[in-house]
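Note that this complex is displayed minus one protein chain, with the remaining chains in position.
Every chain is named by a letter (A and B) in the order it is written, and numbering of its residues begins at 1.
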Amino acid sequence: MKSGHRLQPGFWAGFCIFGLAACSDLSQTTLDSDGKIASLFAWNIPDDVPLPVEPESNPLTQAGFELGRHLFYDARLSGNGTQSCGSCHLPEKAFTDGLPVGIGSTGELHPRNSQSLINTAYNATLTWANPSLRSLEQQIVIPLFGESPIEQGITDGNRDEILQRLRDEPRYEALFADAFPDEGDPLNYDNIVKGLASFVRGLVSFSSAFDRFERGETSALSASAQRGRALFFSETLECFHCHGGYNFSDSTTDRSQTFIERPFHNTGLFNIGGVGDFPADNRGILEITGDPSDMGKFRAPTLRNIALTAPYMHDGSFASLPEVIRFYAAGGRNITEGPHAGDGRSNPFKDGFVTGFELEPSQEQDLVAFLESLTDTEFLSSSHIQNPWTDAP
Amino acid sequence: MKHPMKRSLPTQPARRTLTYSTLTLSAFIYSSLAPAHTTGSHAISEGLTLSAGLATTVRSGPDPLDTPWQIPGKLMGGEANLPESGFTLDDAHLEATFRHRSGVVAGAELSSHHDSSVTFEQAWAGFQAPEGGMLRSASLMAGQMNAAFSPEINLHASRSAFSTPRLMDSSFYGGHFNDTGVKGQMVLSDWQLGAELWQGDTFPATPGQGGGSQDVFAYWRPSTSSAQWVIGGWLLHSRADQRIDERLTSGHSHGTVSVTTADTVRYDGGEQHLGVHAGVTFDISATVSAQFVAEWIEAHAKGTLKDTTHLAELEGDYRGYWIQPSLIWSGNQSLVFRYERLILKNRLSGAGATALVDPAGLGNPGEDPESMGISYRFYPILSQSDSAFWHQLGIRLEWTRVDAGIEDDYVGIGLLFRAQDSFAVN
Partner (left out) sequence: MHNVQLTTNLGNARTLTLAANDWQQSDTGIALIDFQDKADACAGDTKETHTSLTGQVPLASGESITGLTFSIGVPASENHQNQVAASTPLNLSSLFWSWQSGYKHMRLDVAPEGGITRPTDSGFSGTTWNLHLGSTDCTDDAQNGDEVSCGRNNRPDIILTDFDPTQNHVFFDYAALVAGANLSEDSAGPAGCMSGLTDTECSPVFAALGLNLTSGNTDTSLTQSVFSVR
């Protein structure tokens, strides 16, 4: 605001003689966020981003994060000792694996693409399509114990053996004791889940080039990325309706929220038989809700670090960002032959924002440049999130 | 003696003009250049009265905004809009009032403000008791009406000193107060007393269940041979249920889903206003009068703010005042100065407080919104206002500086026209 333009208080002081006591009284706005900024954890996020929710039963601590980091990268936490969480969630790929779909410890293919774990603390729901999975603690039970598909492969038959493996690792005694100081024997599955949840919850990043640009560092974005930014937030492309907000996902929650939205979208990737169907093992939240209109609806993932998380979509359909952009530009995917044939563009359950648009080749490059600016290399390369076992003595 | 009547009505004999001069001056003040409170015309004249007004202005500013105008620190809504730069039609209205000797009264008004659409601003009917003794008028009417609780709030631009609404009316009443309801008022000697019940179509209320407004008002208008006074005020209570800023709801369609661009903040709660209005008009000489008018509002709002995902409690204490000294001379010229200031205090509490403060427009960095302006009006054409038919045509030069969400100053030049005629009805 131009301060020189403001009316001079001294000039108007004369009117105060009319008894206008307000003259000395200034406007003000006070905020009381109800203690919503308290945490034991050093979140290290910008002031304008609200803190994520921490469950009362598992408040985030530095010790819990550190325990979780060790568990996350520990292959002993799988039934056959071959695979850790970090096998499918590699930090250099923003905690994805570069594969179309994940592969479990026994070689079983997961029907879905391994998702980035950055900022999952802000997810209103977890995984690609499950409206009832809202806590990391609940979600983590699935890769640990799940049978269809088998991921970590922990079963009733090997669960005690796995605990013993962890007991045999000298580092864990102190790690568990620090994270759960009030418990006599804290090495149990409940605390393993809490530790893993703590590590994943603490993976928050808001220092990409885009973030620096938004904070006033105009040189942080190239001219091309700035043009891409304008395209991204335009009503023509409609990207931001599903990939909006500070976490570039409409399925975002934080402590400032009282009412939580948990949206899911059908983007027109399939339309098998022209009746809107998706492949049998990947039907979105329909699999949970049983509601026929929920066919093909998946959660919009964050676009932060998206340049590192190829291939894209819930089943790894697209290998590159330009392919994804062309898919949205077409307003869906038309599969002309094979068992999945059908024109996704006319999927009856398709989201109203996926209507298609036209882009010049240079504009497509601009949009890709913008998406690349969402990569937070500083965070992804920081030592506190890396595999702690590689530097073991 | 040079008198404007002589120029404006050259066909009339000079002597006659002079004999009317004193009378014309005061009548002119009442009808045109003075604030409305001094007119005291609360009673509907018998017969049919038609009146019309028009005001257009060419303005050098302010620069248009991409988003609705927001005064920092006050929930806004209704038709609170900044004036537009360039050529604007600020007011075009045609009003008819009718009173049968049985006491039946009715009225209707067509008007257009700031845009091309013409709407029924007023349409009402009721009963007005005959005068008797101390009772100068008593009436009960229902329909769509302009509020009477403040003498100046609904003054058309063709009649008010400035072409643009006050900050105070914009922020507290969404520009003007026109609603559907019931109005009862009486004028007893120097006193005007009234009460109004409104459905809630007008900001800050919402219509329907959980909404609505009520007000009571009282004014005392004593006068001496050289001065007319008015002292009074009003109490208003309004309730809003899930109120959104209507100015934001320019919905647009995306394929199969219709959404608004912003996640609009809704307000659910009440608002109480105490308003005080005072003014005096006095003659300095036979051709010069001075006026001083001021209005003060104390308001309190308490309720909840929410959008799709956030919730916060809002408590607001708001104060606003305007003061307006003016000079009127030669019967057809006036110079008016206006200053106004708002003191807006908000307390937001709850989980959504931080998230909602900016979308709601309640963030105030500690600066009182204010504005000031100077208006000069000159009516070269002016018929006698005591006749059944009268008309006037004038120009207005004005300068405004505003520091309330926008910082700007601009000048305007405008044309003002008013006319009125009365007809006897058998």
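Criterion: a contact is a pair of C-beta atoms (placed from the backbone, for glycine too) under 8 Å apart; a residue touches a chain by one contact, two chains touch by 3 or more.
Computed from a predicted model, the values in this text were never measured in an experiment.
**Q** Name every shown chain in contact with the chain that has been left out of the document.
**A** Checking the complete complex, the chain left out touches A.
**Q** For the chain left off this view, which of A:118, A:192, A:324 or A:354 is in contact with it?
**A** Reading the full complex, the residue touching the unseen chain is A:192.
**Q** Could you tell me which of A:39, A:62, A:138 or A:317 touches the chain that is not displayed?
**A** In the full complex, the listed residue that touches the missing chain is A:138.
**Q** Using the definition of touch stated at the top, determine which of A:156, A:182 or A:337 touches the missing chain.
**A** A:156
**Q** Applying the definition given at the start, please give the residues of chain A touching the unseen chain.
**A** 55-57, 130-135, 137-138, 141-142, 144-148, 154-159, 188-190, 192-193, 280-281, 283, 286-292, 339
Assume only the chains that are shown with their structure count from here on.
**Q** For chain A and chain B, what's the span in angstrom between their mean Cα positions?
**A** Distance between chain centres: 52 Å.
**Q** Looking at the complex, which residues from chain B come into contact with chain A?
**A** Result: residues 72-73, 252, 254-257, 259, 261, 294, 296, 306, 308-311, 319, 321, 323, 339, 341-355, 357, 362-364, 366-370, 372, 401, 403, 407, 409 of chain B touch chain A.
**Q** Per the contact definition, I'd like the list of chain A residues that touch chain B in the complex.
**A** Contacts found on chain A: 1-2, 5-7, 12, 15, 18, 20, 22-23, 25-34, 36, 50, 235, 238, 241, 253, 255-261, 351-355.
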